[in-house]
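Before any comments, here is the structure.
Heads up, one of the protein chains got dropped from this complex, but the rest are sitting where they should.
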């Protein structure tokens, strides 16, 4: 058996949601320690690095292998499920059909050929000196508020006032959200300010809203890195988002 | 007075929902024992036989007559109603306007001429040897799960394993739901398997989901018959659904 595991449906859903914020298919790597994936969106603007330890599963055994996953098909399962919430996953050696069982149902999903999916991207070597840790739901609320007036948002750190700020400028209106010392834990208050597309941030924000803490790393006109845990600490996500050019 | 009755709105709603799963208008037969209708959908694929005993009403008196009912107009009432839930129905002799009263409202519905509605279909004489009784909500859940991967579903009985199964095949995926002895009461485990359109089953499934028990009769490439009670046993519905040709 290439893969044989049972997992709480909520944990799998949280994991799949994190991936599907950026891509519709991915190369899933499995080995005896768990599963992981790394993928960039089609426009090369955002990257996800995802890892789920075997401790996140009820039971887990896997050989080292690579699976091509159609995310939408996995999402279908959650629409089918009732109250009970344990999923069994099974993939025979040399198999290309993943069997998902739950509540008397047997759902068979044909896997994609991993070679048809983009190779794992390399993690770029970027120095992001500004670091701030804040609540995922507060971060998501600010992203949603910004999206009401604009399609882009500036994220920045002001070392003088020790504040993290998010600013969105609309045609005639603007909105600013400041997080002072009582709302964030500064790890490193270096000056930072970059502009980002809200298209991406809105999808990421929904996922991050469930995380108690998100560690955000920023530079000046540099990418942003959002790092957070899920599945009770047994899952980890990093989103790396490229900046937009700030028009004057 | 041709018809004078009061009825709990929930019971009338359940009854109208059962009929509207297949048709938008019907010939309603009334006599001193209650009301009934039999109708086929426009494509001649599905038939409903419906009967509601006078015991389902708070009060009921009727002469033998035939009413042409526009189902959508009756459904409008439920959108108008508040918390209180007793409806009074009144149809004068020779009248063609049904008066529906509730909570200070008087709603007058012009009936259709019964002669403009298709004649009551005959019940075909079909032998369906496979019989199984199962929970309406489990049946509906399996229908909804199948609809995620396909537009048709096979229903079958395997006498060897004494299981009832539902299988839907998508382009690349398939889903199978098996009901073993602990989930169903077999009345007759004769071998059966037929393919049905999920278009029809989805609408029927919503209605059947409220029934504690649905008696399902099947054959091999034959119609399926779904029989169940509503209104605390005072109402009865039978859906007869034609099979689709199984393509190889």
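First chain written, first letter: the chains are A and B, and each begins at residue 1.
The rule is simple: a residue touches a chain if its C-beta (ideal position, glycine included) is under 8 Å from a C-beta of that chain, and two chains touch if they have at least 3 such contacts.
Keep in mind the model is a prediction, meaning the values are calculated, not measured.
Colleague: Considering the whole complex, which of A:88, A:175, A:190 or A:220 touches the chain not shown?
Modeller: Once the missing chain is taken into account, the touching residue is A:175.
Colleague: Which of A:144, A:206 or A:236 sits in contact with the chain that's absent?
Modeller: Reading the full complex, the residue touching the unseen chain is A:144.
Colleague: Thinking of the whole complex, not just what is shown, which of B:44, B:59 or B:108 touches the missing chain?
Modeller: Residue touching the absent chain, from the options given: B:108.
Colleague: Using the document's contact rule, name the residues of chain B that touch the chain not shown here.
Modeller: Interface residues of chain B facing the absent chain: 73, 76, 79-80, 82, 104-110.
Colleague: Going by the touch rule given at the top, which residues of chain A touch the chain that is not shown?
Modeller: Output for chain A: 141-142, 144-145, 148-149, 172-180, 183.
Here, only the chains that are shown with their structure count from here on.
Colleague: As a quick test, compute the distance in whole Å between the mean CA positions of chain A and chain B.
Modeller: Distance between chain centres: 45 Å.
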